[in-house]
Structures are given as structure tokens and as C-alpha cells.
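Encoded as C-alpha cells, the structure appears first; notes follow it.
With one protein chain removed, the remaining protein chains of the complex are shown where they sit.
Letters A and B mark the chains as written, and numbering starts fresh at 1 in each.
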Amino acid sequence: MAREEIWIDRTKCDGHRLCAELLPELITLDDWGYPIIAAGPVPEHLLEHARRAVAACPVLALRLRTLSQPSPSRN
Amino acid sequence: MSNSLLWYTTRGAGVVSLLLLTGVVVLGVLSVRRFEAAGWPRFLTVGLHRNVSLLALVFLGVHILTAVVDPFTSLGWVPVLIPFGSYYRTFWLGLGTVAFELLLAIVVTSLLRAFIGAWAWRLVHWLAYAAWPIAVLHGIGTGTDAGSFWLLAIQVLCAVAVLAAVALRLLTSSPDPLAADRARFRERVSREP
Partner (left out) sequence: MTAPTLLGGPAGAESFAEHQRRLGARPLGSPALIEHIERSGLVGRGGASFPAGAKWRAVASGAGPAVVIANGAEGEPLSHKDQVLMATRPHLVIDGAQLAAESVGADRIFLYVGESHRAALAAMASALQQRPAVERARTRLLPAPPTYTAGEETAAVHFVNERVATPTAIPPRPFEAGVDGRPTLVQNVESLAHAALLARNLFPDTVLLTVGGGVARPGVYELHTGGSVGEALGLAGGARTGARAVLLGGYFGGWIDAAAAAGFALDPRRLKAAGGSLGCGVMWVLDPRSDPLLETARVIQHLAEESAAQCGPCFFGLRSLAGAAARLAGGQPERSDLPNLHRWVDMVRGRGACRHPDGAVAFMASALQVFAPEYAAAGRRAL
């Protein structure tokens, strides 16, 4: 099964914070209310929650990417 | 099926739709103004906004279906999608068709948001501010019991709620703390082609 990681477009993120509410295991907030996303693949048991968190973002800043992507992203 | 039952179902579903859609507008404004409180997280506002709008569609579906199959109205299916295509109260019914189609566009684009992108979604979503008043006018114009106290009370309540929401939307600024600075910087680094 392909491993997936959370990718965030930092230019789109406006700090709505729904992702941190829906995936507190992997997403916490910094001192200014913006998400700190744990690096690495999403654990199996959290994948469904991760999908929900990604879908909940009001500005579509989040995406789930398969880890085999060649171009390394900044998170 | 009894004529009265169908007629009352149409009327009832219509009123419930109005109440739910009013809730949707209020929740929408609360979403964009990032409302949250102890025990009421952001995702609750956003989730309710979505689910209540889907529920409203269900009641709207019942409202339209019972109106069409009701032998008394002899509407046929055409007015469901073609505005102002009915003989019965052409204009006011037509408004209902318009409101329904606007709502459909908003819901479909929202469900497919990931595919169409944030900008296109936003553009269509603005139509909500047109859809709601058109729906209300439809209700006022097609109602046979327009003078009924309860109906009037509900309509006034809904109007007050939406006016308050719109006022909140217009009179408060975006809670996005970067909005002003982002725009200012963009100005600094933009040039004519």
C-alpha cells in the first residue's frame, strides 16, 4: 500500500486551524496559529482522519501525496 | 394520494427548506468570520454548514416533487428546471426554479471543490446571497396562506437572522491576519505588463 504524506501549500494556508482540530495527533499550532505538520508518512490508522482534515481545509491548502513523488516538497 | 396531503407537504417542506437555508447562510457567515467558542470548534461550524445545506436540498427535493406530482397544480416537470415555464403563478414559481438552480450550482461546486479550485468555487458560492432572497420572494409570492400568522412569523425570523448575518459579514473585517499585508506587499512587487 502506498505510503502518503501531508503536503501543505504555505502560501494558501490562512490559519483557519480546522486541520489541527481534526488531526491533533499530527498537526499542532505554532505561536501564531499556523499548523506544524509532523514530517513523514501518515500512520495507517490515521489515514481516514488525515483525508478528512485535508478535505476540511477551507482554502484547499492541504494535499495527501504518495511518498514516491520525486520532487521533494517543503512542509 | 390525497390532494390536501400533497399540498400541505409541499408547503411544509418549503417552509422547512427556508428555515434550513437560513441556518446555512448564518453558518456560512460564522464560518468565514471564523467563529469559535468553548466546546464549539471551527470544524463544527463548517461541518454543520455543509450538512444542513445537504439536508435543505432533501427537503427542497420533497417540496418540488410533491408540487410536481400533485394533480391539482398540473405543473409537469418543465418548470422544475425552466424558470418561468409554468402557467400557474408564472413569475413567483419561476423565482423558485431560479433559487433551486442557484443552490444546485453552489452545492455541486462545493462537493467538487477539489477539482475546480478555490477561485471558481468562491465565485459560484457568492450566488448564495442571491439565492436566499429569491427563495424567500418565491415563498411569499406562491403562498396561498400568505396571511397566516405562523408563516409570517417564520419569514420575519428568517429575514432578521439573514440580515444580521449579512451585517456581520459586511461590518467586520476578515479575521485573516495576513490579508492586509499580503495585499500591500503584492502591490509593491506588481508591475504593468
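Here is the rule we go by: a contact is a pair of C-beta atoms (placed from the backbone, for glycine too) under 8 Å apart; a residue touches a chain by one contact, two chains touch by 3 or more.
In this text, all values refer to a predicted model and were calculated from it rather than measured experimentally.
Across the interface with the omitted chain, chain B contributes residues 177-178, 181-182, 184-186, 188-193.
Hidden from this view is one chain, which touches chain A at 9-15, 30-34, 36, 69, 71, 73-75.
Throughout what follows, only the chains that are shown with their structure count from here on.
Partner chain B is touched in their complex by these residues of chain A: 12, 14-18, 21-22, 55-56, 58-60. Partner chain A is touched in their complex by these residues of chain B: 31, 34, 41-43, 46-47, 113-114, 117-118, 176-178.
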